[in-house]
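For reference, the structure is listed below as structure tokens.
Removed from the display is one protein chain of the complex; every other protein chain stays in position.
So, subunit A:
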Amino acid sequence: MNTVVASITYRAMLGRKRIWLLALLPIALIAFALLFRFIGGGDESVAVELMKVFAIGTMLPLLGLIAGTGVIAPEIEDGTIIHLMSKPISRPVIAFTKFVVAASLMVAFSVIPTYVAAYILIGTESGIASGFALGALFAGIAYAAVFLLLGVVSRHAVTIGVIYALVWEGLIGGYVPGARRFSIQQWAQSIADQMTTTAFLKSEVALSFAVPAMVIVVVGSVLWAGQRLRVLSLTGDE
């Protein structure tokens, strides 16, 4: 963890208009929650559906993509990362710091809004708010790590990330049960399911698989990103 790297990264992510990229979806989530609440649809099934489809199913992967790739990919693209990499700081430390920043952004823009939205709808009933918030926390960290790695490894990180989130988790995961085991979104649901007592949520992946899988994905991605950063080459413009 390096505080100078972290503070520059926060400024790049939150400075001026960039913050709206992160704030838009959580604002929409809370707006939906308020809307359902006031038109009287605030029952348990609506809450679970909103959390499942929007909070975990849409907002979380998209924010993970914005935060995870955003902390590093633009800097690699425009060469500003040289400022950090031409200093006597180990590259894995730079990668880890970027990961911590991305993960903290997930907490602020995804985990907390998830809790707030669920709380607006049904308070603390059936543990839905805390269950989904905890699911979002674990999955948000996993997304941050995976998309950070993607941002280091590929120049097309955003495209690949969108394809993963939409096609693999959304489409294939919807039809092919086996694919759900390897879906961060499904892991989040497993945790949420474990924490809540609601009858409206049935997770498909066992917690005994989801939690170790998440730990492996996070640790592996961050370590790999650090190693890739050590051998990052700059090709001249010639």
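Everything that follows uses one rule, which is that contacts are C-beta pairs under 8 Å (C-beta built on N, C-alpha and C of every residue); 3 or more make two chains touch, one makes a residue touch a chain; residues count from 1.
As a convention for this text, contacts and distances are computed from a predicted model.
S.K.: Have a look at "Na(+)/H(+) antiporter subunit D", "ATP-binding cassette domain-containing protein", "NADH-quinone oxidoreductase subunit N" or "TonB-dependent receptor-like protein" and point out the UniProt protein name belonging to the hidden chain.
M.R.: So, among "Na(+)/H(+) antiporter subunit D", "ATP-binding cassette domain-containing protein", "NADH-quinone oxidoreductase subunit N" or "TonB-dependent receptor-like protein", the name matching the hidden chain's UniProt entry is "ATP-binding cassette domain-containing protein".
S.K.: Tell me where the left-out chain touches subunit A, residue by residue.
M.R.: Against the left-out chain, subunit A lists 2, 4-5, 7-8, 11-12, 15-16, 78-91, 230-238.
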